[in-house]
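Starting off with a structure, shown below.
What you see is the complex with one protein chain gone and the rest in place.
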């Protein structure tokens, strides 16, 4: 069993959960952004995200998972689940831009940073300071321990710095970020993991260049970060030099369950889009199409149940190794099936390129949704990596020997 | 390119092919066995197979692939193809019992045996002497080089013998065989392949026990052979001691293309059974069922085309490494799809156990056909082994290092 | 209240893992002694009133060992009798059944016509009717109790590929039958029984699927080829992982719907049963392939699971049927 992190708060009683739900529902009816699905410019989308986050902060719904000392914090997982369910039900925008800040950056700072770092960075998150993650590199996709981005410690009159050179990829919305959670290699002599150091980098530091990645469906959700003699003060290091691998684990384990519950629920609501398609194309009396739709509906229902159970198990502290991998793969395959059925039933109409909706995975632009679905089978530990985890850690099938190279 | 073995005869002209076809068709109309699908006793089936083979020998259609010096021999692959096509079209029984004798035993004897062995065994095949193959062992499925069946050379007054102890499995119709192509281990000191020796064993030798394998669909197509201090004269060895691996290659490469062409054609004819099922269950206006049937029809059509092309390439001498693996996997997956669709469309009726037909893979007893289809995804080098061959030898993806063990 | 895990534990203790195909009569006796027939029965009828998911928890464990005793058909008949309007002898009959008298409900279609108090036609899908003195027949004519010793009643065994169960047709030829629910009440009974049926067939399937996957993974760990355990080959590992995912997904839907079965639309339960049985099929189909040759032999157990999965796919509505119904329901939503 994995102990649930920071989730030891008592389960809240039903009455206060109901109150939370109805309050939020009322608030959302009055405050949820309109027209966000029609935004066609990515910068404008980022700005709408920033505004929406600040609005949620103000209302006390942005960081329910933070401790009670923070405004809106101190809520247990059960309450967090209610909040995500209501946001999904209201078709409010997902929190893409701030997500990394309030989960990954927060968890890293909260668990591993020193007092000074916490004081500087945690309150700023609630004021809109935005973080990105500089972990993945070209050539080291799922093999995080293989990163090459090099940092050399150099003395400067104002204090030692790390001079960083290298490249990071797949950094979510890094083009809008103020700060970066950066993994660098400070030693190539030790074991791969032992040479990694964790830095907090200001994105405005000279030598930092960000280039949005043009995605195949026309989105710009990710960026590359080029680092050319970037000087990061040693005071910006989290943990000791060479201890970055352990800090990174805190970053990476900060979230999984709530997002997939939210996304599953949103996909469930979006099954209505398939119904519309079936009606619009006159497939309503095609028994094969009805069966295919029925199979999809049941698959999505099952993924919702799975995501819910996963979170319940987390709440109950009985999560097992590999559970998160199962939820991720099950969700991502349902997402692929959802979009593939839409592409198929939509016929030629789906091959005409239409504007995409930023920040949603089930938009009814079926080709865009199809391409977007790869983000979940590839990013965040590819489907293949998850299968390895399930086979080796859950089914206890033997690993391949480590030293096994060509 | 692999050179086609013993298939260098000139392509026969169209006119004589047409004559062959029409002669055989006439002959089959008069001579093909009736009622073979209704045989319910396996022994009776074996006997019907024996009779059918002898009838074909007499008519000159049994061993077209043997050299011209043999009656009915000297036919090129193109002619052989015509013969198989006509046998399939007439729904004549497949030659299961004699198959191993006329292909595997023949090729082994023809290519690797000494003059005395050839004289003793080749003519006997045409008189009905039946061979089985003792290669596979429990615990060494697809890993043929890993066989353990032990043979020790011992002096006897009447000449040296090998004393054989061990077990063989998956030996096709060994319970009816007179002779056995036997792979044994004569040394454990050398490399795995180098310790293997090839023997011709009389199945009536003391110490040989044959036990038919009860298969999950109720067939008894295979048997286990138990060898308990079986003495095989050294004169019955093919090739040198320790040279059995190379001889086994001759056995194993004796056939592939014709059988799969025949089986594909038979499956194609048997698509009519699916049509019957669709009509009988009133699915004729279910567009989903029609699409699923159409997809199957096209898959089977494609496998027929593939098997045909494979044989044409063999005839033309332009077969490539891996081609045979592709045909095998493509056929076996079509066979699975064929039977699975039948099981599905037949509904509950297919779950009632009904008598099976021996010697056919597309019988319309859908559950039996479904179970039978595994014979092709598992036997003769499993599907997984074929994928390895395709990936490594055709796509030239790297092999796993040999010394790689737990 | 008794936790589901306690029920599971008691079932596993009575039918330990790996001891497959236990003797039918002994199993039936044991099931009755364990009180498992009482689990889903309302308390006012002398039952434990623990609900469908409680019965499901037991059935799921028994599915792992390919239980040969007809617990499901008996629980369905009980559910039907319990939901029926009161009739003379109802309480006594229920009590006798709970004590171990076997009365099954048919799990396949009944093509019968009523004439006065008699029925004629064929009732399919009666499991282990050779153990029964009477049966509950559900058909479009309503729900009837039929005494198997009555004139015009004949049992015909229908041998199955699934060797873990015995199935009978009931041929009725003007046989006396006691109507316990007709018309609107029949529809109510139908839905009540269907809810239980889908939960229990799904439970049996998921138990069997889980046991099959365990069996397969264990086999791959033990079996060596090319000097390594098969379980070290990544292609096989990934397939096992995918099977594990499929199983966990189906289990999650089962648990959610079984817990809410009393109020769930029948179509939701039917679709859930469809997914569970299809997952059983998927896992057993690939399990045989992953085993290689040994999986094709009668003496190795894996084929029994495959055959049971194939039969489960057809019980109480096929996969195709429930997929179509689920699609129609979602389209109408």
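Order as written gives the chain letters A, B and C; numbering starts at 1 within each chain.
Simple rule for what comes next: a contact is a pair of C-beta atoms (placed from the backbone, for glycine too) under 8 Å apart; a residue touches a chain by one contact, two chains touch by 3 or more.
For clarity, every value in this text was computed on a predicted model and none was experimentally measured.
Trainee: Touch as defined at the start, partner being the missing chain; which of A:63, A:375 or A:395 qualifies?
Mentor: A:375
Trainee: With respect to the chain omitted from the figure, which of B:124, B:163, B:194 or B:390 is a touching residue?
Mentor: Among B:124, B:163, B:194 or B:390, only B:390 touches the chain that is not shown.
Trainee: Thinking of the whole complex, not just what is shown, which of A:124, A:213, A:243 or A:272 touches the missing chain?
Mentor: For the chain that is not drawn, the touching residue is A:213.
Trainee: Touching the hidden chain in the full complex, which residues of chain B are there? Just list them.
Mentor: Against the missing chain, chain B presents residues 271-272, 274-275, 278-279, 284, 287, 289-295, 297-299, 301-303, 305-306, 308-309, 326, 329-330, 384, 386-388, 390-392, 394-400.
Trainee: Identify the residues of chain C touching the omitted chain, counting contacts across the whole complex.
Mentor: Against the missing chain, chain C presents residues 233-235, 237-238.
Trainee: Go through chain A and note every residue touching the omitted chain.
Mentor: The list for chain A reads 136, 138-143, 146, 169-170, 213-216, 343-344, 347-348, 350-353, 367, 371, 374-375, 377-379, 382-384, 387, 404-406.
One rule holds in what follows: only the chains that are shown with their structure count from here on.
Trainee: What's the distance between the Cα centroids of chain A and chain B, rounded to whole Å?
Mentor: 54
Trainee: Report, in whole Å, the distance between the mean C-alpha point of chain A and the mean C-alpha point of chain C.
Mentor: It comes to 41 Å between the two C-alpha centres.
Trainee: Where in chain B do residues touch at least two different other chains?
Mentor: Residues 404, 406 of chain B each touch two or more of the other chains.
Trainee: Residues of chain C that touch two or more other chains: which are they?
Mentor: Within chain C, the residues that touch at least two other chains are 229, 232, 320.
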